[in-house]
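One protein chain is absent from this view; the other protein chains keep their places.
The first chain written gets the first letter, and so on, giving A, B, C, D and E; residue counts start at 1 in each chain.
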């Protein structure tokens, strides 16, 4: 089989879908890998490295017209035009956020697989791109905050006085949130965190941080694959009331709360921002889905009453090297499900394939995306 | 006495010389403090905060014409024009790097005190601005590197493979270097460090890092107040040879090696940069005195053979809040030496005063600066 | 007086017994029990003495049974303890 | 035989002595020494017995001295030990 | 040989017993302790033979038969059969005391009061030891039912027997009733041994044997009183006292009391161990001391940390434990499963906090092959990541997830609070493995105990 690695054209995207170490495994198994020239350079993987792993370097057309195209994000218009009927395209295709792009993709006759739709089962953990990229995002968010903050994270007792440690508040203790907690703790900050899911408290404490408890109904997420649900209005009010004090006291807030396919919950109001000290920072990782802060604007840095609100939408790209390495490993694990010696074997009996294929045989097959397209909502 | 806090006009300088907590102590002791409007805003201290500490807000002229003017850096031209004869000006005046500015200052008849010239004795530790600001710089340098690096600092074993920890090399284990070591270790990097002073090895190891030993003559710095001396040519060659491998293997190099009043020693050649992996980063804190890397340019970010070389000259300003807090404490300790109830008491019998006063009574009095002005060199 | 002296000896020996076993790890419980069981086979001495002066057939039979039983206890006890303890040899490094 | 029994008793008592003092923290060295010194004043019993049967003047003098010395040892020993140990009372919380 | 000399030599033998017992209580010296005691016994026997002469056929025959049987049994028994054999040996010891006292009585049917009392004590205690030990033997080898049980009349019978024994004892002291009383005492002792031991469960037999062992020591001591032989008095008292202490230690290690062991069948107290079991299959619950010995004498230990380590915040204690083991020459490594914990890299963060060197951390693929060559796998608060079902059971919901093959190690030890499942919510067959020990408890508390226990090895 021929596997193509196209170069991402999106602005600010430095990642590459497969790294040379993964390519080496594929070529060893007899597959042919075509890398679009320069595809990995921004992530620190030069063309020579790919050649060293047995890949050939080609142009965009060659990479996009492979049997299996492994992309970071949704195929560009140019890329899509090269796609071969019957080929497989995989990547972070944002099926729930941007379902409208899929009918066109379906018409090219490719089987498209979205990493976001991979079910979060135990077996699928090694293919869980959302987790791996959220890991990077949580880490990067803390570094961004620490770098930009006007004070130290750790406590320091020096001849020039004692510097108090910074207070970091993490909202949403999913993968990114937990990683943010761990990183901020490493740097010596006093960390507390909040989440709506019942099991989050123990997990937060398992990282040595304090859980902010808000008197409300905790969610049991075991039925929803670990994801949170939108909360009732009454609960929302309780949350906002409960967070008012912790937010006001925080030097840094890192918010990561998200609900798949829905706008991010509002956790920080304008008023709460204004209650913060001059120089405080909010890093809103939920910016892509609207942000947890009322003032967040995606990919912008807002200063409101001396508080900075960052809305980065692609933090993993800031650590493109390791982010790509993890992405590549995930992609390899997923490709193994359908890449055989003889050819492609898309087996819809496999719950991972069934859950993650969006278009197949010329049609949109994913029920939830179909429902969205039919205007049925979630 | 009236103490003035002027606003710094230099580009990229966010610090303020005295913070509200220090001002409160001065006003409590009966001094009058005049703050130039907006002087602390960039560091997170708004005018209202100063007023809350008993200071009055005024314009530049009022601040500069105080009895004691506490400035962050050398007086601007405008500032100098307001200076009162017989007043005291203190700040980071760079007496050895820029001696040429002092004759003009002397002619205004002020007593100027340079923090850089405060002798590094035990008693003077609380006035040691170099140390406090180097502490901030070392911390900030690591955050800058971690934020910009394309990979994680810590090791992570995840479902998407095991991420190797980053290797950080610190050159020069003075105050900034030690802080950089500590911060990088906190983030989970594998840290090694090098210095020419004999006692540095133990200090590096006391932070849990590895000391890079180069076969050479170690310096005993006890005679030079803790500072290093320039090394002989032969030793220099040995150092470069010894550092070749550690530099080539590093993901991040943070260089801090400096020699007071002399250009920074060369520790990283162009060739060494080229031996590094694509994506590696060098943060050269010695940029103000020429840099430890051959390619460093002050306040610029250079990319050479996929390696980024940063030459920040004012990292403390990036954590302006805490940097100012520490600066202010240092300044307060120093001012206490000559601020009395009755007035100013510049006592040249005090070794700290003797060492740090550059101009007094209309003349340049500091012997080393005088020597430099007379063209006598160091 | 003889009895009092015997009691004195008994009490002192009991003190020694109490003091000697202070903190045994559970894994040694069985071997220690087995070993001290073998020591309690010291009745063999009594059996031998009694056997030496037995004068009736009944006495002889009793003596024979006593010697046999005590000897089983002694020999078997020490040997089986040794076998148990063989397993404790520190694994070679 | 009497001697042998005495030796037996001596040996057993010595074993008890060895076993009883296993690990004393240094701070207790002095009080422990002082306390066991008081116990060694048990010679008082011997002194009293001898005094009871003394029949010559010399014997009486010796007995008197023996009782006095032993009594100093006993009374003084226990009291001074007690005073030392008073200092060990755990400070109240 | 003069009486004095032989008495002195007996004293030496007794001293050897003391030294032997001392050494028996530490793993490093236990074997030599047993040998010392055996040497003491040999000396005592030789002295006795020298004095009384190998005159009687009874002596020669008894020695030959006894040694032969004893040696044969000891040599041929299976490892698993050892406890029951010890019970049997103990029974023989008790029997011998009965015989010695009886024989002495036969030779001197009208002794002084104090002698008859000691004879009676020797006979009764010896008889209880004899029958009780053989009951224990039967329970352990399955010839008698192993479960604890009570029978209706039991509450009455034992007290009745004891009362009768006391009454007969008083008769002896008052010098009423002749040999009949003694023989009745013998029979009552035998009966009491049976009725007292038979209701106790098989799992508690080790404690019973230990207690009967103390009895047999006392019986030997009484025999010593009878024939006025200090060697017997000393050794018997030694065994009696140390046996009592040992029983107490054993009972404490089970978190019980002696009374609870002896009379548990009445109250129906549960004797199957701690832990809220979710399954009926048996698990081996170990004590911290057991685990400490297992690890302390191992060459290599692989630690598998899991989410429970994080919950307990036990990373610092873990590191302490590893340091201790390494100081003892044990090779300690950490196996990090890719999804251990609740976030990617959770274990790395945790172990970095405890400053565990990166060289000691191994990813799954790098260490999995080493488990078969590893003495102990210590699983701390992990569950799913060591669940063999993921490897072996195609029907398991987690089938296909790579796991750490801890079950291939010589011994696996799991520290967790209960048998309840982990994140995936499924049962873990590892816990029921033959070579797996469960150390129940909060990871931090349990490892603090481990640290203590290892330090004391």
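Of note:
Criterion: a residue touches a chain if its C-beta (ideal position, glycine included) is under 8 Å from a C-beta of that chain, and two chains touch if they have at least 3 such contacts.
This one's a predicted model, so the numbers in the text were calculated from it and none came from an experiment.
Taking every chain of the complex into account, the absent chain touches A, B, C, D, E. Across B:1, B:175 or B:264, the residue that sits in touch with the chain not pictured is B:175.
Against the chain not displayed here, subunit A makes contact via residues 154-163, 165, 188, 190, 208. Listed by residue number, the positions of subunit C touching the unshown chain are 1, 3-5, 7-8, 11-12, 15.
Interface with the hidden chain, as seen from subunit E, comprises residues 316, 319-320, 353-355, 452, 455.
What we mean here is this: only the chains that are shown with their structure count from here on.
When chain pairs are compared by contacting C-beta pairs, C-E ranks highest.
Per-chain CA centroids place subunit A at a distance of 74 Å from subunit C.
Centroids of subunit B and subunit C (each the mean of its C-alpha atoms) stand 81 Å apart. Annotation for subunit A: residues touching 2 or more other chains are 125-126, 131-132, 135, 186. For subunit C, the set of residues touching two or more other chains reads 9, 13, 15-16, 20, 22. Contact topology of the protein chains: irregular, matching none of line, ring, star or complete.
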